[in-house]
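What follows is a short report on a single structure.
Note that this complex is displayed minus one protein chain, with the remaining chains in position.
First chain written, first letter: the chains are A and B, and each begins at residue 1.
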Amino acid sequence: MIEAVLSMGGLALAAGLGLGFAAKKFHVEGNPQVDNLTALLPATNCGNCGFPGCRPYAEAIAEQGETNIGLCAPGGVEVMEKIAALLGVEPVEMEVDTGPKVAFVREEDCIGCTACIKVCPVDAIIGANKQSHTVVAEMCTACKACIEPCPVDCIEMVAVPTTVYSWTWNKPEVLH
Amino acid sequence: MGIVASVLKKFHGGVHPPGHKDLSEHCAIEPMPLPKRLVVPFHQHLGAPSEPVVKVGDTVFKGDLLGGAAGGISATVHAPTSGTIVAIEEHVVGHPSGLTMLCAIIEPDGKDQWNPQLKGVDNPLSLEPVAVRDLVKNAGVVGLGGATFPSFVKLSPPRDKVVDLLLINAVECEPYLTCDARLMEERPKDVIEGIRIMLHALQTKECVIGIEDNKPKAIAAMQNAVAAEASQSAAAIRVVVLPVMYPQGSEKQLIEVVTGRQVPSRKLPIDIGVIVHNVATAVAVRDAVCFGHPLVSRIVTVTGKGINRPANIEVLIGTQVDDIIAHCGGLKPDIHKVVMGGPMMGLALHQTNVPVVKGCSGILALTRGESSEKPEHSCIRCGSCVNACPIQLVPCSMAWFAKTEQLDQLSKADLFDCIECGSCAYVCPANVPLVHYFRYGKLALQSKDREEKKRELTIQRSKLREERLAREKEEKERKKEEMKAKMAAKKKSGKEADKQNPAAESGNEAQA
Partner (left out) sequence: MSPSSLLFTSSPHIHAGDSIPRIMHTVILALMPATLMSVLIFGWPALLILVITTATAMLTEYLMMKIRNRPSPLGDMSAALTGILLALTLPPHTPWWVCVVGGVFAILLGKFVYGGLGFNMFNPALIARVFLLISFPVELTSWPQPTGLFGQQALSFMDSLSLITTGHLASGKLADAISAATPLGQYHVVVGMGKTVHEALGGDYAFSYISAFTGFINGSLGETSAIALALGGVYLIRKRIISWHIPVSMFAGILIPATIFWILNGSKYPDPLFHLLTGGLILGAFFMATDMVTSPVTPLGQIIFGAGCGLLTYIIRTWGGYPEGVSFAIVIMNATVPLLDQYTHPVVYGKAKKNV
């Protein structure tokens, strides 16, 4: 019995010491700023920012000159402001994702120049010269290509409202 | 006997929830006093929403058309009482989202006066079957069991299909609900009349009325009514008494029990020669044909331990749940949930200012003790759900697929065969909200499908645009070429004329 306890305990001890030693000995000193930034990010590694995970994004900001600190959508404005405070830079404008959107022409302002019609990649804007245009919402892909060309700035992105027809069940939340 | 099995068959699985029908089964159907306002949604049925044909300020008679059917599968909506349309606006309705829908708001004039032009048919059985269908269609009759499928569709089978059996669903397998039982007890003759009309419309000779054996009074009443007029017609109507088992009132399960046959997946009962109508629908068909009365009211069971006075009430469509609750003495303080429909498949309401619609068979006021919500535990794979599922799905693995977003696997696991009867979640010891997962999965798959379609459409449209641009460019090039050629020709031939008419060239140019 003693032998068994000793041998197993010894083995565990040896392995533990070995690992601990290795962790200290081969520890790679990271940029502390990267660690600080990583700690601020939500650690979901969702990749929404365009980097493969939270740490890579932190590395990009700290080491590779990424200047847009507002790329973390899950973290939202809150995280962006924390990053700004940490780095001592100005907070940036952040696009908050509020669900699907479509382009919308304010028809009372539209002068009928057809500029937007020409750029729409899916021909989702209808209307003729000197007549008010309108966006066919079902076809709009929300690419925003039409916003820039409009000379009177009468196109804006509006949220698609949820109706009883487009509503979906949420996933059950697991509570323990 | 033909299609009806000589011995009742069993469907797989099923559960035995406590009935609780004693709360309201002794309550005779009572009318409800006219409420101050009626809220009539334009979409109360399966299929396309109806289109408003009235405007604000119109005065209407009871039974006047409010919304016209749009498309093949749709249903009309009628004014439940006489009065004024005070608004046509978005109003919150009984929907899991708690969102609004277009509704006509009617202020009753208190006379509750039918449109005098509405006339019934004296001898319905002499009508052409198609005429019956049209009467039912124009009366906005839908399946009153809860599915709200437009009834006229199920009274006009395609020419190549023969209907061997009309199956009247009087099972009422949902616990608590007693509206169908009371209807059969109190108006058995109306039911039989409706069935005769349906049989005539379908040109069918056989009818089975399926009733569970926990409704002995309804069974006796129906049997008497059947016996009383058996000699009057060649068609055979029979009452078949079924042992209690949930979800026997589901169309597919009822067909399996009575005929021993299963409706093939993604097919309709008509494909095996059966048409199923709810018992209350039969009465609505009778009212539509014999009196010309559109469907503007229904019987609603108001019950549950959370209501002060359980009752079965004949309610105008559009009456708000609030008004009904007040009529029934109000809610008790330990109210937990108000459910529209039965406890197994009904819809929990976010708020009670929603109108009763054609598919609303019950208002359930459940106390904390009646419906306890426990937190979800991880599945221990006990297999209770597999044993309970009447469709023989494997609910536990489907819930896992939904939970882990494996949507392809989910649809491969026959998710869309699920009838959402709730048997699995009812028995689950880990309190996994299985039906919720399936609803989530179904809608997630459908919206994925929609997105996919939209993506395809987008690709198609951008391709078309590119082609159009290319064509336009080509056209331009061609025109340019032509113009050049013309110009060259002109230059050649008109070198002498040039001097005489210099304006011609510049005019041409401007046009180009």
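The rule is short, and it goes like this: a residue touches a chain if its C-beta (ideal position, glycine included) is under 8 Å from a C-beta of that chain, and two chains touch if they have at least 3 such contacts.
Since the structure is predicted, the reported quantities are computational estimates derived from the model, not experimental observations.
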{"item": "For the chain not depicted, the shown chains it touches", "value": "A, B"}
{"item": "Residue, one of B:262, B:411 or B:462, that touches the chain absent here", "value": "B:262"}
{"item": "Residue among B:258, B:396 or B:410 that touches the chain left out of view", "value": "B:396"}
{"item": "Touch with the omitted chain, as defined above, among B:386, B:407 or B:457", "value": "B:386"}
{"item": "Selected from B:344, B:360 or B:402 as touching the chain missing from the view", "value": "B:344"}
{"item": "Contact set of chain A toward the excluded chain (per top definition)", "value": "1, 4-5, 169, 172, 176"}
{"item": "Positions on chain B where the hidden chain makes contact", "value": "11-12, 15, 17, 96, 98, 175, 252, 256, 261-267, 322, 325, 331, 335-339, 341, 343-352, 364, 366, 370-374, 377-384, 386-387, 390-394, 396-397, 413-414, 417, 420, 422, 425-431, 433, 435-436, 439"}
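Everything that follows uses one rule, which is that only the chains that are shown with their structure count from here on.
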{"item": "Averaged-CA centre spacing for the pair chain B and chain A, given as whole angstrom", "value": "40"}
{"item": "Residue ranges of chain B touching chain A (in the complex, touch as defined)", "value": "93, 95-97, 99-101, 375-377, 402-403, 433, 436-437, 439-440, 443-444, 447, 454, 457-458, 461-462, 464-465, 468"}
{"item": "Residue numbers on chain A that touch chain B, as the complex places them", "value": "120-124, 138-139, 141, 162-164, 167-172, 174-176"}
